[in-house]
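A single protein chain has been omitted from the complex, and every remaining protein chain is retained in its original position.
So, subunit A:
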Amino acid sequence: MEEEKASLIYGPHLQSNLSSVFNIKFLVFIFSGATAGVLGLTNLYGFLLFAFSTVLCAALVALVSCRGAPSKFVGDGKGMSDKSAWTSLLTPGMDNVWGFILTWTLFYGIVHVY
């Protein structure tokens, strides 16, 4: 049953979609970190902006790139479902968290400290 559901997915398209979405998320988190630094946000408020940009990015990708049906474009490869699609869109991934913190500290240092 599991294999049946997984075999309905065409792997290469899923891979290219996932890497495209990862690129989008990467750029968005870097920019959002820069915004957090410029605004001088600290601690919790900075991570609030992180959460806000995650949600906004997932919503816009689902609306514009996936044309409102994210289960048809992204997922975890084990079957097309809304839950796996939204989970995949909403998880930022460790690399992106570090990217956010990097530009956050960079811009905070440039604008507020120097």
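Everything that follows uses one rule, which is that contacts are C-beta pairs under 8 Å (C-beta built on N, C-alpha and C of every residue); 3 or more make two chains touch, one makes a residue touch a chain; residues count from 1.
The rule is simple: contacts and distances are computed from a predicted model.
Missing chain, UniProt protein name, picked from "Magnesium transporter", "rRNA-processing protein EBP2", "glutathione transferase" or "Cytochrome c oxidase subunit 2": "Magnesium transporter". Residue positions on subunit A in contact with the hidden chain: 8-10, 13-14, 16-17, 20-21, 23-24, 27-28, 31-32, 34-35, 38-40, 49, 53, 56-57, 60-61, 64-66, 72-75, 80, 107, 110-112, in rising order.
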